[in-house]
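One chain of protein is taken out of this complex; the other chains stay put.
For subunit A:
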């Protein structure tokens, strides 16, 4: 009856000095460390019991696009679980060509904020199930948006940012999430600039605010330090999936360990 809660490893892929696609993992959000080969990592996570796999293309240049699509295809050949690909998707053609390369879903952030019609076009052309809207939320304590209570009692609103949190847009994350759903987004991918890299847990008020505002599945991201954080975001915020990168990449916790922890506490997972 109930769908299982999903555990999703994510890789950030960039090109190295030789133009080869490599996985980098952020430590404290800026210091990117080389952590491996995308295809090898995809194969390992597929074997380790990941429920889905997310591939984010973080190349700054447009030239890398072709190499990245080849890498997406190589990854798609190794994972027999749903594959989401994000990064630099701005047009309907980008969506179609990324799916053609082997992705099951595309994750769109800036491209949708700049032109919300892209969500509608994408959903009409490839179906809502393939359109994931990603937000990079940042806490703001001024009066720019609707405020939500924080755990420590202080309230804030959540702003959509671009360029890895360096630039604000003034758009309210919760209102934008509802609009994205209205336009045909099939899932929402909620990153927190404040929680990213801290390993102090997901941003619960943020995730809960989005979950309360939409009925499409919500994937919580940023801040996962271990199994208890995944448990918290499922039970306290109502997330449908929990995404993590560094805890898996650096072998601090295994997917099975996270799922066992959840299973023992009554959270439905696929094991």
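Worth pointing out:
FYI, a residue touches a chain if its C-beta (ideal position, glycine included) is under 8 Å from a C-beta of that chain, and two chains touch if they have at least 3 such contacts; residues count from 1.
Methods note: contacts and distances are computed from a predicted model.
One chain of the complex is hidden; its UniProt record names it "Imidazole glycerol phosphate synthase subunit HisH", one of "Amino acid-binding protein", "Electron transfer flavoprotein subunit beta/FixA family protein", "Imidazole glycerol phosphate synthase subunit HisH" or "YeaH/YhbH family protein".
From the set A:100, A:115 or A:265, the residue in touch with the chain omitted from the display is A:100, counting the whole complex. Touching residues on subunit A toward the chain that is not drawn are 1, 3-4, 6, 46, 49, 51, 73, 76-77, 80-82, 99-100, 102, 104, 126-129, 186-187, 215-217, 240, 270-271.
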